[in-house]
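Complex shown without one protein chain; remaining protein chains in place.
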């Protein structure tokens, strides 16, 4: 399931619900991305999505992860709107029979979400606002998943 | 922090508490291992630890992970005693400035906990009880972390 | 008449995020936008800017109908 959220959320409550009743799952990996204060350099973060388009794009990658890593379930939550330091931005949980697949699928989804997913991000600090472009290290992380020809 | 628990626990509640107030953390990875029913083949799991010795052995590896991956915090919970299918066995959370380190530390700790940590494990099913020895794939996973000479 | 959406820094440059514009094709719409503001025109031609027609990425041109939705997307930064 993929959800874009206008309001802050509790990653733990989501993890509890996700783990509930999974008698045959074995392994649940999760990742929570939290807005950093950067020692006061970042006051707020604004995240913009294109409703419908953004979920569809993430859904395509999530289906790829399901097949590739044999996932039994996944949950992707992503904040949009104005985010304060300390608030969660993104939460991904993956369920699989064994931990290797759960970890790799979670890692794979996060690399996609942090580098190529259709979001536009603006940081506001004491010196004003700026739009953030993808970091070079995000693109390097993503390259790990590309199968060589 | 490392805790051995006699009673079942809620991984989500632990994750919520772990994420609380982390304004400079950025990345929290977690793993939850859940007892599998194995289609009725496993009725209960018994986990034995050596109190004091087990926590000390895990603590040594956790300190290695802290240094190696630059962790800002970690939490390791492990059930002991009798565990029913669907109950969580282990929960590991790692906090770091960036997601690569958080994921790798969590993965590293889980490989250790599942293969070498001082636990003894007995499965009871319709055909009786048996003590479980380490799986070959656990030892393979662990070998990934060994630095080549 | 198409619904035109701007995202991220393109919306900041344009001064709007959502507007109805009359144009027979995407390229005609683009020419109209370029004529409005030289700075916006330059940004729309910038590296990595993509166009989506009815929520699907578009290469080349396409005709527009009254229900069309055209979105101008700066490089996606991820979340």
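For reference, chains read A, B and C in written order, and residue numbers begin at 1 within each chain.
Everything that follows uses one rule, which is that a residue touches a chain if its C-beta (ideal position, glycine included) is under 8 Å from a C-beta of that chain, and two chains touch if they have at least 3 such contacts.
On a predicted model such as this, the values are computed, not experimentally measured, just so you know.
J.: Over the full complex, note down every shown chain the hidden chain is touching.
T.: B
J.: For the chain that's not shown, point to the residue among B:22, B:36 or B:78 touching it.
T.: B:78
J.: Tell me, which residues in subunit B touch the chain that this view leaves out?
T.: Subunit B touches the missing chain through residues 33, 47-48, 50, 52-53, 56, 78-79, 89-90, 112-122, 131-134, 138.
One rule holds in what follows: only the chains that are shown with their structure count from here on.
J.: Could you put a whole-Å number on the gap between the CA centroids of subunit A and subunit B?
T.: Computed from C-alpha means, the inter-chain centre distance equals 23 Å.
J.: Just give me the whole-number Å value for how far the CA centre of subunit A lies from that of subunit C.
T.: 27
J.: Between subunit B and subunit C, what distance separates the C-alpha centroids? Give it in angstrom.
T.: A distance of 50 Å separates the two centres.
J.: For subunit B, give me the residues that contact two or more of the other chains.
T.: In subunit B, nothing touches at least two other chains.
J.: Give me the residue numbers in subunit C that touch at least two other chains, ranges are fine.
T.: None at all.
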